[in-house]
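One protein chain is absent from this view; the other protein chains keep their places.
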Amino acid sequence: MDATIAAIGPDGGEFDELRNSVRRWCAATIPPDWREQQRGADHHGYIEFQRWWRDRLAEAGYFIPHWPREWGGVEMSLPEQVVLYEELSRGDAPRLGITQVSVFNAAPAIIHAGSPAQKQRYLPAIASGEIWCQGFSEPNAGSDLAGLQTRAVRDGDHYVVNGQKIWTSMAREAEQCILLARTDLDAPKNKGISFFVMDMRSPGVEVRPIKNLVGDSEFCETFMTDVVIPAENLIGPEHGGWAVSQATLGSERAVALIGLAELLRRNGRDFLLTAAAAWTMPDGSPVLDDSAVREAIGGLYGEVEILRLVLTRMVTNLLHHGGAGPEASVVKIYYSELLQRLMRFASELHGPAGQLLRPGVSSSGWETHDFARDFIHSYSWTIGGGTNEIMRNIVGEQVLGLAREPRPEGARR
Amino acid sequence: MDATIAAIGPDGGEFDELRNSVRRWCAATIPPDWREQQRGADHHGYIEFQRWWRDRLAEAGYFIPHWPREWGGVEMSLPEQVVLYEELSRGDAPRLGITQVSVFNAAPAIIHAGSPAQKQRYLPAIASGEIWCQGFSEPNAGSDLAGLQTRAVRDGDHYVVNGQKIWTSMAREAEQCILLARTDLDAPKNKGISFFVMDMRSPGVEVRPIKNLVGDSEFCETFMTDVVIPAENLIGPEHGGWAVSQATLGSERAVALIGLAELLRRNGRDFLLTAAAAWTMPDGSPVLDDSAVREAIGGLYGEVEILRLVLTRMVTNLLHHGGAGPEASVVKIYYSELLQRLMRFASELHGPAGQLLRPGVSSSGWETHDFARDFIHSYSWTIGGGTNEIMRNIVGEQVLGLAREPRPEGARR
Amino acid sequence: MSAAGMSSIERAELCQTARRVLVDRAPMGRVRALLDDPLGHDPVLYADLVRLGWTGIHVPDASGGSDGLFADVAGVLTELGRAVTATPLVSSAIIAANALVLAPNTVAAATVVPRIVDGTLMATVAFAGPGGHCSAATVGPRWTAGADGGVVIDGEATFVLDAAAADVLVVFAAGEDGIIAAVVDRTDGGITVVPTATLDQTRRPATVRFDRVAVRSEGLLAGPVDGTGLLEATVDIGATAMALDSFGIAEVVVERTADYVKQRFQFGRSIGSFQAIKHRLADAVMLVETSRVAVDNAAAAIDLESPTPSSRERTIAVATAKAYVCDAAVTICGDSLQSHGGIGFTWEHDTHLYLKRAMLNQAMFGVSSWQRRRVADAVLGPIGQTGVNRAG
Partner (left out) sequence: MSAAGMSSIERAELCQTARRVLVDRAPMGRVRALLDDPLGHDPVLYADLVRLGWTGIHVPDASGGSDGLFADVAGVLTELGRAVTATPLVSSAIIAANALVLAPNTVAAATVVPRIVDGTLMATVAFAGPGGHCSAATVGPRWTAGADGGVVIDGEATFVLDAAAADVLVVFAAGEDGIIAAVVDRTDGGITVVPTATLDQTRRPATVRFDRVAVRSEGLLAGPVDGTGLLEATVDIGATAMALDSFGIAEVVVERTADYVKQRFQFGRSIGSFQAIKHRLADAVMLVETSRVAVDNAAAAIDLESPTPSSRERTIAVATAKAYVCDAAVTICGDSLQSHGGIGFTWEHDTHLYLKRAMLNQAMFGVSSWQRRRVADAVLGPIGQTGVNRAG
């Protein structure tokens, strides 16, 4: 660990034991050839590999490390989680995608707003590896939740749901779906929306995969026709779903960002430097001997270091003050646009050879090491999780206190 | 003249005679040491030099070359004007600032909307070199003319004017002022504003210079207290001043941009290359031998060429279709931001030595050849003449047809 | 059409025709159907383009063409970019035909070029080394002297456009005495074509392997004295073609993005009314309008200047257009993706087709950093001899 980082982040000495044990575990557990195995894997192969990898993490206590022991966790502190995710990324661990929603979105909401019975019902299933999906976005409700059109109508002891969701990752495999649906049509904007758990095997649920722009079926559309959801599946108060959904944006996600930063360091920057050592300029000289390239690399190298520092600072603030707040928006913009610039730089530096198409590497997220593809895929980070335009509104309004835009007359509030 | 340019711009052969005669005139007339003479000149020295230079231009027929012969011009065609301004810039001619408003703003408005009597009264004076200023901007009416608060109240055969103007260049020397004032308080937004010619020697007119950020007194504030303007000084219809003011944005200004492009080529880019030949990198090697610097220069060189091409295209379109339209906004953004990038690049490339303060060069506009100062001054181009933010609105709305922003409730229309 | 080229009205008409023809016969559905097609283009469409005369617009009449200017055919190349058309027209009738026409050995032009024009034959150029770059220093194939004044060619050329469809290859090869150019049949013994898929699936580059391929002296297009000049001229034509293609992409993507943001509503407003979107599109308009003059200037420079070796003016015009316009198109496509949001991230949406093609255009025939350094070399002189060589 770099000494300069230790001065700010989790102290080196205190966590050396954990760090070393995760490092040893990674070396013993992660198949060195997993990228080659997963290159071009089909959906079935991907899911199978993901399940295998989840089981390995679970065995080691690394699957839900931050959970209370009563629900199957090992109660890792925030700095310990930072160490864990750093080391997993350093060890080139595969990305665990299938339980992203269950662990980082569904569980925090249930822990925050669920009844004891609901916790009893859902958390052990999540801890055992159940796959969930998230039904928030709709074709007309992207940046603006006011456009949410899926309706849930109460009928005695259940709700009847009709509508359409989009960008539901893992919808085909998921057993449960956390769903936002409008329960009060007359309430303004973010009011009148409720938060449900929907069984994906319910009659009336139909899932269609959407192929993304690099050719992977990363997302699905989910259609709901007269789907019956028992009233006991309502999480939090009726019409209070917006607040519940915000609970999913907690410290867990900040910690997950630490892993992303380390991934960008290892798989983006360092792999770029390794790969680029073999690339040549148009005149045949090594790219790494060119002063323009070196200047650019020096700058990007520093910016990746800064990413790690700013994330560490955010986690430190979380420890002391709780709640990531609008700072998380700052980090999201910085991370996603740095990723995009780095990938575009690498793609262009590679020249024509960088345009060659190779099958994608499942379980790798953006870091396939094919920089042109990774550049294209990087837009999922500037668009997804709240577009960077929305993030800049949040920073301007919540950090600096600038006024919101005037609302057009007649627009829903 | 570059052959590649000739293919698009005014044909080389046809205008060779004019080009050669302007070139000879420049060589014979422009004092080679004018920059050194004007370095650190005081306001008086500046004005005197400007008047001298105006007289030289007038002698040669280059002062109001595009005007009809009956008003003292030589009826130069648009391509001829392009050649004239190109050659003046190439000859490193001083910038004629004192009559900018009279020739390029006041005269077009009067020609467009003035009565025969008004033309007879004002145009010969302008042709003889009278200095005018422009009273459009106010502290609360920068980008938004709806905020215009100067009032003109009709009282029999005259108007009584009260209010305050800002950024009135040459107000101290000007004999006349083209003035926008509100004549109808109840009319929405751009309605209810009238266009006057105000005698700057009228009782109640007070002028205070404003020092700009590089220390020059480039602008003034003008205060008006019960200033009487005869009704015959109203240009165009009462309450119709907005339309009259728009007439000042005609082809003359497009042609003036040609001169700016040539200035950027000669005084920005080419001087940079000459100056930079003596600069060294931090390791002592010549900056022009560094591949990163060369790549940047290659790009900027091309972008300056493109500026000239896009201006030539705009003038060609003017010739065929008339009216510069929103394309002029595109060129304004491109010109001003290219200027700014070029000056920032040059300033940074020069290193600490570029930060040394030397007295400014009067009559030079931004092109003092002190790149750090010129970088700072470049913001007058991204802010003045309609901020680039407003220009981008115009491009989005008028070129692409995107919707305007919703108006806040209760805002003046 | 005269030897002085078309009038601007004729050029505009040709562009309108091209746009109509491509909308009609190569609409987006056809483009998508060809993405995974092994041949990668539509022979029926190609036959149509031949019939329309587009394969010969700028070819001298002595070689069966219409004797027009490169600037005359430029608009067609832009329309092919707009329509992301999969066609070997560019590789064969523009780039390879130009190399043949410009070659010192005029016999080849007289025999091969008319057949390119009449559509009975396709050609392509092969020169790039392992990195796919375009400088004389990194030519892939190697030559040694052969029997009777001929040569023997070995090695590999990468990023040979439409090699699998081509009948004839114009191959550049480096040797101890310099670079030569030769024309060979693709089916000659010792030649192997290995298709290489790129992210952009509307084009079909391949790696071509030469294993002791003997070329007789008649097949030599240029010897070591002229070869480098011919390569430079060929790369300049290719670079200009890429810039024109990218310009077409940039133009249409801005139009499509503007259409989308007008009809997409969020927060009760069309998203185009938000300055974040509006100003990004205004920047795109600025890039398109400046790109327009840059490509026109490059096309004019191709016509005006002595074609080989590259003159200072041509280098500046072509290299500026290639770097500026190809970079602009990638930026515009990326920004368009951002403005479209999630929908632009799907395979079904066309954004990725434009973006990937713009990325390949940017990479081929000289990357932007190289092109900008060529401008600097032309202006400043080579490194170590930086006398400023001022314009005009």
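Annotations for the structure displayed:
Think of it as A, B and C in the order they're written, each chain with its own count starting at 1.
Note that in this section contacts are C-beta pairs under 8 Å (C-beta built on N, C-alpha and C of every residue); 3 or more make two chains touch, one makes a residue touch a chain.
Just so it is clear, the structure is predicted and the values come from calculations on it, not from any experiment.
Contacts of the undisplayed chain with visible chains (whole complex): A, B, C. Of the listed positions A:Ala41, A:Leu309 or A:Leu357, the one in contact with the omitted chain in the full complex is A:Leu309. Considering the full assembly, A:Ile297 is the residue among A:Ile297, A:Leu339, A:Leu356 or A:Ile383 that touches the omitted chain. Considering B:Cys133, B:Leu288, B:Val361 or B:Ile376, the position touching the chain not shown turns out to be B:Ile376 (whole complex).
Along subunit A, the points of touch with the absent chain fall at residues 1-5, 7-8, 90, 265, 270, 273-274, 277, 286, 288-289, 291, 294-299, 301-303, 305-307, 309-310, 312-313, 327, 330, 333-334, 389, 391-393, 395-397, 399-406.
Within subunit B, the residues in touch with the undisplayed chain are 137, 140, 142-144, 146-147, 166-167, 210-215, 219, 279-284, 292, 340, 344, 347-348, 351-357, 372-373, 375-376, 379-380, 382-384, 387-389, 392, 405, 407-408, 410-412.
Within the complete assembly, residues 274-276, 279 of subunit C touch the chain that is not shown.
As a convention for this text, only the chains that are shown with their structure count from here on.
In terms of the distance between Cα centroids, subunit B is separated most widely from A. If you average the CA atoms of subunit A and of subunit C, the two centres end up 40 Å from each other. Across the assembly, subunit A contributes 292, 405, 407-408 as residues in contact with two or more other chains. Contact of a single residue of subunit C with at least two other chains is seen at positions 269, 277, 369.
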